[in-house]
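Heads up, one of the protein chains got dropped from this complex, but the rest are sitting where they should.
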Amino acid sequence: MISDRVKASLKREFYQSRAAQVGLALVVIITLMAVFAPMIAPHDPTTQRVGTGDTAELTDLPPISPVPGHEFVGTREQSIVNETTGEFRNVQVEVPANASHPLGTNERGQDILSRVIYGARVSMLVGILGAALAAIVGVPYGLVAGYFGGRLDDGLMRIGDVMLAFPSLVLAIALIGVFRDSGFHTTDLPDPFVAAAQADAIPNILIPRSGHVATMPEATTFPVTVTLVVALVNWVWFARIARGEALSIRAEEYVTAARGLGASNTTILRQHILPNAITPIIVLATIQVAFIILLEASLSFLGFSGTNLTWGADIQQGRNGLSSGKWWVSTMPGLAIVLAVVGVNLLGDWLRDALDPGIQGESGGV
Amino acid sequence: MQYGRFLLRRVVHSVFVIWGAATVVFMLRFLTPGDPVTALAPPDAGDEVRAALERRLGLDDPIHIQYFDYITDLMVGDFGKSMEVLDRSVLDWIFWTRFLRSVELAISATVVAIVIAIPLGVISARRRHTVSDYSATLFSLGGISTPNFWLGLMLILLIAVPVGFIPTGTPGPLLHEAVGDLLAGDPGTLGDWLRFMLLPAITLGTYFTALLTRLTRSGMLEEIGKAYVKATRAKGLPETLTMYRHVLRNTLIPIVTILGLQLGTLIGGAIITETVFEWNGLGQLLIERINARDWTMIQGIVIIIAIGFVTINTIVDLLYAYLDPRVMDE
Amino acid sequence: MSSDTPDYGFTGSTDGEDGEVLLSVQALKKYFDEGVSLLDRILGGGTNAVRAVDGVSFDVRRGETLGLVGESGCGKSTVGETILRLQEPTAGSVSFEGENLSNRDGLTEFRRNAQILFQDPFSSLDPRMPVGDSIRQPLDIHDWPWDGEGDETERKQQRVEQLMERVGLSADQLDRYPSEFSGGQLQRIGIARALALDPDFIVLDEPTSALDVSVQAQILNLLADLQSEFGLTYLFISHDLGVIRYICDRIVVMYLGEIVETAPAEQLFTDPQHPYTKALLESVPRVDLKERERDIDPLAGDVPSPRNPPSGCRFRTRCPEVIPPADLDIDQAAFRDIMDVRDRVADREIAVEKVRNTVTEEGGQDRPRVADRLYDRLVDNELPPEEREYVREGLQAVAAGDWDRAGEHLRERYESVCETDHPTGQVSCHLVE
Partner (left out) sequence: MAEPLLRVENLSTRFFTEEGQVNAVEGVSFEVEQGEVFGIVGESGSGKSVTALSLVDLVESPGRVTDGSVWFRKPDLAERIREDDPEAATEAVDGEMVDIRQLDENERRALRGTDFAMIFQDPTSSFNPSITVGTQIAEAVEVQRRAEANPRTLRSRTQGFGLMKFLTTSMVPTVDYVSEESRERAVELLDTVGIPDPAERATEYPYQFSGGMLQRAMIAQALASEPSVLVADEPTTALDVTIQAQILNTMADLQEEYGMTTVLITHNLGVIARMCDQVGVMYAGELVERGTLGDLFERPTHPYTKGLLGSSPSLEDATKRLQPIEGNVPSLLDEEMEDRCYFADRCPKAMEDCLQDPPEFDADGSQHHRAKCYLADHGYESALPEGYFDE
């Protein structure tokens, strides 16, 4: 389906554009992070180490340079009891560096780096699945509306207009409010690497650090409702793009020619309309992945996603510490979101520039 | 004459859309798991109490009657009553200041966006492949990629905390109060207003600014490539005139519609921004009511936001047709 | 490619009235009312339907090339597409080999026998489909080969290669995409696709308009060769009179959705009857040194909107030979002015307000002065005194804002047969009847 010309154009644009390279690198890195989280994360992201004594020193650790030999010292607040008066008092105490928490820990003593790595799973999965679902619903809907036109188009697009009457986040929040009490709000997806490492089913060579992997969480909580809802509030965009494309493609003479040859509507939709409409749809899908990652982050920030191992939820968690100097808890997952979304957006720009050179505005004709 | 027809069409269309939106919102009630009566009634309530509650909520009627009632209520501006705090109507909750607060925030963000984005986009397009272009592009890429709740927190961390002023918790005065005081000779309130507005407006406006910059830039580039620009140059019109009188004007016309649709993002963003800055507006209320599982209130707020959004879009479309009469012919 | 064929135009049947009718079009109409939504209907006052084709009848005889000529917007392409059922006709019928096509049963069979070649070679082939697949498409759709012998895939492949070579291209290029070909080559591929099922009849919808003149000549010659080789019948649609003259046996001239003249090619070009045909032929600049001296009197004005075509003869609003009422002695230019004034009164297209304002500014106010001013603006030619007076009376009614009375007043004296009666016949003109 991808012609040589398109391939050549993609390649040329990729080699010429630093932005495209950065985008692809970011997306690949983050995807790998999400997939191989148990092998990469230094700690179990869910283990809490709250308490007194030794474990107390593991909470609210600031990030440090992970370079060995450089003893890096941070400070944190600690309550101490005045033994004579029995009063509690907050003091800043120096904390010894701990190279195993390069991004620090949160107030529960969870390792932030590990949480950022695991958070990529939910973000990327919701982003890609949500966009895919939206496309699966929206594209055929729009193609049919645009291709057949007339009353059918009128009716279908009016429904789309109604969907657009709601700002997406407002609709998403309302829908989640409705659905979060239902049974399928979240589901636990078992982690195949951890399962394999625990069962010793696969030779250790295939799972690096299998002893480490075996101690990681056995399942990732996947927010089903959020995925469905983001697809539900975004399918209209796919429908609109697909409709616009179908409308213009059906006026092309090759479509008329195919009808003249006696081709059925399904044949035409499959053989001509879809392949020619696919470019802008792919570009939109990329933009949508970026948008949905942001939407998911907002929903988890508001506490609606049903799992707290996400970037948005972690930002919310670190929010209270901001005013008392614990800046890293919110900053790190936020940076992760920005990098992921920047990566996907750059990828989208690359695709758009490569697949649709007309948009550049400088197609100098002779 | 033709414009009147177009106006009528657009208004009829938006009434239809609002009706559809109201129907969707009405249906939300039936998707809600659990029975509201069970949720509201005391655990030990007898059948009589339950029946009374049901009647009070209007749930004893057949669905089509309920639907009819719902729509007719909306038509006379009755958005329903709270479920949690019975007899308190939606409009009571969304009292004027809350509404104004949200609107002020949204408008300030829009103003920030327009003032920054259009010049930035123009510069970026006209000085293509220069440092200014790259910086503008980088800024807009960052802007559309940053979640605004995080941006808000970072602004608090990097600006508000060091400066020692955290504009959260107690929202500042409303603009009309500030202006009133200013006229009365006291500029202090206006200062407060600005102080409280600054960070939230930047937070909410950044995505919009970035998007608008991108649109202006690519729109200008596309427009510059059109044949009429060549014709304009051929008649000897200086470059600035070509750019502002023709290119920028034509670029902004379609952007107006896109912005109309993107206002949805702005309204959504407002909800988050209000949460971050504990800004006492509509968004805060929505979150609060959702957490209280107060369905009738949620319905009311959602439909009010939808009506506002559709209305703005209609106005934008009418403006568009005024600026570019071709669209009326479609 | 075709250098060894003799130096003659076409071997299809020349003129003559006795050829077997292959395709017959009867009172064909196609109106477009898209864009008139339900809302428009409820609100009323919506625009009329576009009458792209409004009652067209002609026959195409086996083996001939029938030319359909006219300017853009006259409905010639819509005729082509409606005949092939690419558009549903609003009214009228088309029969092919004596069989009426209004029932859909015969359509598959018909689609096998009737093909179309489009104007824009770049848009008539799917840019995402290798050209070989495009040529194969009709074979797949109609389950060729129908005799069922041999290996289907292999035979299709052979057929496609054969077609490609017949139109003068190399079979090696079958797996290339349209973007790798020039316009002329793509048009050859389009011809190969049209020939795939061995049709009897091909609609050629401006097949060379998008091509350069040197390539156009190649394609025209190829079409001519194919016609004699396969005994094809062509309906050749074009706005280019030179091309039409070169390739067609008989010619149908269309104007604003209607046929104005039908004649054998030679006759049409040497002795055109309809004023429109005459004007059309006269307008074409000749490739000739004497061209600069030739005095052309071009048709005035634009084609009226097909949403609201003129009554009677559709050409009357631009016709240089409108027939005045019998009792009126007036030259054509003056009568044309009067007719134009009447059309504008009927459409209420006179800026009375503006004139009234200027008159007021100059200190005048009275209606006659406004009428005088209107008269000066609208009438360029010298009218006989009594006509001048009469028209001015009409304009006074206009100045008073009474459009209906003005229209009625002018109609009484100047009504022409061209606006009341719709002309019919081989040459649709009241002058010829």
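Per-chain residue numbering starts at 1, and chain names A, B and C are given in the order in which the chains are listed.
By definition in this document, contacts are C-beta pairs under 8 Å (C-beta built on N, C-alpha and C of every residue); 3 or more make two chains touch, one makes a residue touch a chain.
Please read all numbers here as calculations on a predicted model, not as lab measurements.
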Checklist entry - Who touches the missing chain here, B:T232, B:T275, B:T296 or B:T314? => result B:T232
Item to check | Contacting the left-out chain in the complete assembly, out of C:V25, C:A265 or C:A334 | outcome: C:A265
Checklist entry - Taking the full complex into account, what residues of chain C touch the chain not shown? => result 1, 5-9, 71-72, 182, 184-185, 212-218, 220-221, 239-243, 245-246, 265-266, 269, 279-289, 291-292, 294, 296, 298-300, 302-303, 351, 354, 377
Item to check | Missing-partner contacts on chain B, residue numbers | outcome: 119, 122, 226-228, 230-238, 240-241, 244-246, 248-250, 253, 323-326, 329
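Basically, only the chains that are shown with their structure count from here on.
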Checklist entry - Central chain, going by Cα centroids? => result B
Checklist outcome for this item: Per the C-alpha centroid definition, the whole-Å distance linking chain A and chain C comes out as 57
Item to check | Length of the line joining the C-alpha centres of chain B and chain C, rounded to whole Å | outcome: 52
Item to check | Shared interface positions of chain C, touching two or more other chains | outcome: none
Item to check | Residue ranges of chain A in contact with chain B within the complex | outcome: 158-159, 161-162, 164-171, 173-175, 177-179, 181-182, 290, 294, 297-298, 301-302, 312, 315, 319, 322-323, 327, 330-331, 334, 337-338, 341-342, 345-346, 359-363
Next on the checklist: Quick check: in the complex, which residue numbers of chain C touch chain A?
Outcome noted: 34, 37-38, 81, 84, 86, 107-108, 111-112, 115-116, 118-120, 123-129, 134, 137-138, 141-142, 177, 179, 190, 193
Item to check | Of chain A, residues touching chain C in the complex | outcome: 1, 3-5, 149-151, 154, 252-254, 256-263, 267, 271-272, 275-276
